[in-house]
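Up next is chain A:
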Amino acid sequence: MTRRTIVRISALVVILLLAFAMLRIGRQHSILLDDKTVTVQGQEYKALDMVEVKVDKQDSVELVKRDRDVAVVTGQSHKIKVTYTDAQWNEIELERKIKIPFDKEMIVFSVPAFIENPDDDTYYLMPFETTSVGN
Partner candidate 1 sequence: MKITKETFIKLFRNNLVTVMFVIICAFGIPLSGYSANYLIGEIIVRISRNSFLILSLLIPIMAGMGLNFGMTLGAMAGEIALIFVTDWSVVGIPAMVLACILSVPFSIILGTICGRILNKAKGREMVTSYIIGFFMNGVYQLFVLYAMGPIIPIKNKALVLPRGYGIRNTVNLIGIRRSLDDLIKVRISGVSVPVATFLVIAVACVFIVWFRKTKLGQDMRAVGQDLEVSSAAGIKVENTRVVSIVLSTVLAGFGMVLYLQNMGTLNTYNSHTQIGMFSIAAILVGGASVNKASIPNVFLGVILFHLMFIVSPMAGKNLIGQAQLGEYFRVFVSYGVITLSLVLYEMRKKREANDSAQLLETEQEGYNND
Partner candidate 2 sequence: MEKLTMKERYDEFISRFGWPRIIIGMFLLFLFIVAPFVGVSVSTSLSDTINRFGMNCILVLAMVPMIHSGCGLNFGLPLGIIAGLLGATLSLQFEFVGASSFAMAIVFATPFALLFGWGYGKLLNKVKGGEMMIATYVGFSSVAFMCMMWLLLPYSNPTMVWGFEGKGLRTTISTEGYYLHILNDFLAIPIGDHFTFPTGMILFFALLAFLVWAFLHTKKGTAMTAVGSNPIFAKASGINIDKIRILSVMMSTWLGAIGILVYQQSFGFIQLYMGPFFMALPAVSAILIGGASVNKASIPNVIIGTFLFQGILTMTPSVMNSAIQTDMSEVIRIIVSNGMILYALTRKTEATR
């Protein structure tokens, strides 16, 4: 194994890594922001009457009951900020980082589920099934 072969192989590896990195950071995903009553792991989360969701630097979207909107983002990890008013009329602001799995082109972000347990994305990030389209 000469120096040359080493250099060549490593160069190849670097390029492949670069390509893969590009693939990851350049990949486009669409997050479906969902304000519907959902049942996750046997537990039901009621939809909110009115909620404001902001993804990264994009301008925030307002969702009413059974409303759905889409945020198109590139890359995997994103900041989501949800603003809503609870029963006691005090405004609550939740902000979390979410990580979209690489292979998912579309993913559903359920606001109600998120509000209940914002620190476990297995609740509020769910794969997008065509059946749930159109309410």
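Criterion: a contact is a pair of C-beta atoms (placed from the backbone, for glycine too) under 8 Å apart; a residue touches a chain by one contact, two chains touch by 3 or more; residues count from 1.
These made the cut because all candidates are chains of the complex that A comes from, given by their letters.
Fair warning: this is a prediction, and the values are worked out from it, not measured in the lab.
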item	value
Numbered candidate touching chain A, per complex, among 1 or 2	1
Of chain A, residues touching candidate 1 in the complex	15, 18-19, 21-23, 25-28, 74, 105
